[in-house]
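Of the protein chains in this complex, one is absent; all others appear in place.
Let's look at chain A:
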Amino acid sequence: MNWPAIRAIYGFEMSRFWRTAMQSILAPVISTSLYFVVFGAAIGSRVSAVDGVPYGLFIVPGLIMLSLLTQSIANASFGIYFPRFSGTIYEILSAPISPVEVVLGYVGAAASKSIVIGLIILATAALFVPLRIEHPVWMLGFLLLTAVTFSLFGFVIGLWADGFEKLQLVPLLIVTPLTFLGGSFYAIEMLPPFWRAVSLLNPVVYLISGFRWAFFGTADVGIGVSLAMTGLFLAVCLGLVTYIFRTGYRLKS
């Protein structure tokens, strides 16, 4: 294992994070606060408790997931796309590092960033509602698993994209809708039966459901199913990354 290289890539990516701390930390804090003001205080006060959880508190796991997904994808995709775009990728390709090490560096950094942001949002949420976390270890576990999985997914997007447009396309057209429709702001059982069935095709449902279970002990689907689905998605992303490195797709001609 070339640990200095992993450290170098990880450190490089993290320094970008701290350099742009204003936008990388402040932006999610502000948008979360706005969600709380609008959904938590203004609308939430008129919404009845869901499964005995006050609405303001109910949306906390979904909000964290929302940021976790978008941040993981954005960080990881940008992290690997930019060197490809600017040409500095030559150094990564010519260095004595294996694909696994490259992924550990980039995906590790992207996941770390989004976990930091997730925890900041959690802290911000604590300012608005009294928090309740029934399974803190599971909560952290889901946080980690989701951050890693979607950072891998973002990494794949960053390798696939051949322009800034494509870099935005997947998050904008697929991930954001899936997250919003994945039960960030409602429980799946609040939907009519047809849409409830459709929702079960949405992988994000399982993430949010599992995460919510870690908070409140109740969920749309069983915790086992949530874990299995997240694991499945992780496996798919790992497979894609392996394929890309094995074939050199979009990396080497």
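As a working rule, a contact is a pair of C-beta atoms (placed from the backbone, for glycine too) under 8 Å apart; a residue touches a chain by one contact, two chains touch by 3 or more; residues count from 1.
Keep this in mind: contacts and distances are computed from a predicted model.
Asks: Unshown chain, UniProt name, "Acyl-CoA dehydrogenase", "Alpha-L-glutamate ligase-related protein", "ABC transporter ATP-binding protein YadG" or "PadR family transcriptional regulator"?
Replies: Matching "Acyl-CoA dehydrogenase", "Alpha-L-glutamate ligase-related protein", "ABC transporter ATP-binding protein YadG" or "PadR family transcriptional regulator" to the record, the invisible chain is "ABC transporter ATP-binding protein YadG".
Asks: From the list A:2, A:168 or A:218, pick the residue that touches the absent chain.
Replies: A:2
Asks: Of the residues A:90, A:195 or A:243, which one touches the chain left out of the display?
Replies: Missing-chain contact among the listed residues: A:90.
Asks: Determine and list the chain A residues touching the chain excluded from the picture.
Replies: Missing-chain contacts on chain A: residues 2, 4-5, 7-9, 11-12, 15-16, 19, 86-88, 90-98, 248, 252-253.
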